[in-house]
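Every protein chain but one is kept in place in this view of the complex.
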Amino acid sequence: MTTQVQIADVVPSYPSPLKEFWQSFSHNKGAVVALFIFLSVIFCGVFAGWIAPHDPVEQYRDHMLTPPSWAGGGMSTYLLGTDELGRDILSRLIHGARISLFIAFMSVLMSLIPGMVLGLLAAFFPKGAGTVIMRVMDVMLALPGILLAICIITILGPGLINTMIAIAIGTLPSYTRLTRAAAMAEINKEYVTASRVAGAGALRLMFLTVLPNCMAPIIVNATLGFSSAILETAALGFLGLGVQPPTPEWGTMLSAARDYIERAPWVVTMPGVTILVTVLSINLMGDGLRDALDPKLKRAA
Amino acid sequence: MSLLKIRNLRVEFGSLAHPFPAVDGLDFDIDRGELVGIVGESGSGKSVTMMALMGLIDAPGRVTADELVFDGHDLLKLKPAQRRKIVGKDISMIFQDALTSLNPSYTVGFQIKESLKVHMGLRGAALEKRALELLELVEIPAAKSRLGAYPHQLSGGMNQRVMIAVAIACNPKLLIADEPTTALDVTIQAQIMDLLERLQKEHNMGLIMITHDLAVIAEMAKRICVMYAGQVVEQAPVADLFRAPRHPYTQALLEAIPEHSKGARRLSALPGIVPGHYDRPKGCLLSPRCRYAQDKCSQERPALLDGVRCYYPLNAEGESTHG
Partner (left out) sequence: MFSFILRKLATVIPTFIGITLVAFALIRMIPGDPIEVMVGERKLDPVMHAAAMQRLGLDQPLHIQYFRYVKDLAQGDLGISLVTREPVTKEFLTLFPATVELAICALLFAVLVGLPAGMIAGLKRGSVFDHGVMGVSMTGFSMPIFWWGLILIMYFSVTLGWTPVSGRIDIEFDIAQRTGFLLIDSWLSGEEGAFKSAAMHLILPTIVLGTIPLAVIARMTRSSMLEVLREDYIRTARAKGLAPTRVVVVHALRNALIPVITVIGLQVGSLLGGAVLTETIYSWPGIGKWLVDSISRRDYPVVQAGILVSATIFIVVNLFVDILYGVVNPRIRSAK
């Protein structure tokens, strides 16, 4: 028995990939703080119904434009004040988290998956499909994100689902290009050739052999895509082309608040700070992820 | 008086609490017009020593020495601006990979003329003439047209010639060549070596040739200095060193040269690698890898005595002298 224990002691134990990742990630203090902020935003979004003190669309007509509780004339029931229709801003922000996160998550998913498939196709069949795919992506890239979204909203009309679609289409080229570039770099490596020689089919090569090795930059890009999706959702909402009122969406809230800049600055400040903090935390997290996932960049950073 | 005199040079990296000495108490001399080879594995501190001499070690690296005297100036006592008047002019250096060591955004001509302008104050026609002369000196064909070429337009051997031209532009008293041929084809290697040897003789330069390949400098150098883990372990004239190496490490290096170990069935290799940051032995730095190591070797560090840093130097028959 004792000898066995000794052997186990001698064998060097390599940390599990997950543990190694966490060690790397937690080295970046900003990223850890950001992660906790982001997790609490997710928590708010998921349990909005329980956390929010009020109904987000209920209009308390007697308390229109109540200042935040700490300001003069504020009421403790409306912690962050009320808007021009007497709705509780805090509750709207909490419910808004659910909408923003949902749209961002769905739009990332809706561009990530087709983007990866198209990128792999372009890398594996550079002559035929690849050329066509990359030309189409070039055209899509020629329209800056929000303009492409506007273009799509013009066709589809505003709304929650259409916002998702518009943002997803807008970010599709970046995933396609990234996957293609990463796959092209991997495709000529020995392990892929070995797998090919061993008789792996095109599909197996694409998804099981090459794709896992391209994931690091794609994951980092998806994080950044998530934050820019939140920004874009808000921008579209602000322009009146996104989620329509009375749905409590952060950008839509700002759009309505513009007229109250002078009288009720909190109506403008609160949603913006929420967007900024959320996006900033995701971006900081993305930086941490990049450092942890990409050893080459880690040295450079 | 020697051209360069180094005494107890130390180059440390890492934190003050846990320093890692890349060069550990190095002594070295070279005379005017002398050609000395420095040999050692990767990580033995050859390049770091020369970088320290050139003043290229940045914080957090720390350079200390009892003496670092070049041509009468103690380099460590000079102000940076004064030191830069010597570095690049009287001491110059060529590096391993010429393509990456030349700036891709400037023409070859620009990079040669730069030193001439800064150190010699040449301008106009004189500058042009000297640049051309240098290219011809390093045997670049069609020199005139090559002045306007970019590094990526030239071959590896050609770029190394350009590097040499840059290095000898101001007639240095000491030239350091840090593995100048490692990145090149074998035939080109020989050409570059011949060129360096010729230039060294013609200009009576001191030349320090750094390499990890003993065979490369066996024919050129008069004296060879073998480094291991930041220390000089043996120093001797070439002939003696090849005939009868006294340090076990030198012996191991020689045995790894195919021509030198004729008759052996297979080349012997020294097991293991140069100690890193965390596994520096307490005693002789080679002791974990040395086939002759005794108890004493792993307890205390030997000093460099009579050109060899070993408690039990090998005798003429290549056998250890203990017991």
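We call the chains A and B, going by the order they appear; numbering starts again at 1 in every chain.
Throughout what follows, a contact is a pair of C-beta atoms (placed from the backbone, for glycine too) under 8 Å apart; a residue touches a chain by one contact, two chains touch by 3 or more.
None of these values were measured; they are calculated from a predicted model.
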| item | value |
| --- | --- |
| Contact with the hidden chain (one of B:52, B:87, B:221 or B:310) | B:87 |
| Residue, one of A:114, A:217, A:245 or A:265, that touches the chain absent here | A:265 |
| Which residue of A:39, A:109 or A:139 touches the chain not shown here | A:139 |
| Residue ranges of chain B at the interface with the undisplayed chain | 54-56, 81, 84-89, 92-93, 95, 97, 100-105, 114-115, 118-119, 150, 152-153, 163, 166 |
| Chain not shown, touching residues in chain A | 135-136, 138-139, 142-147, 150-151, 153-155, 227, 231, 234-235, 238-241, 251, 254, 257-258, 261-262, 265, 268-269, 271-272, 275-276, 279-280, 282-284, 287, 300 |
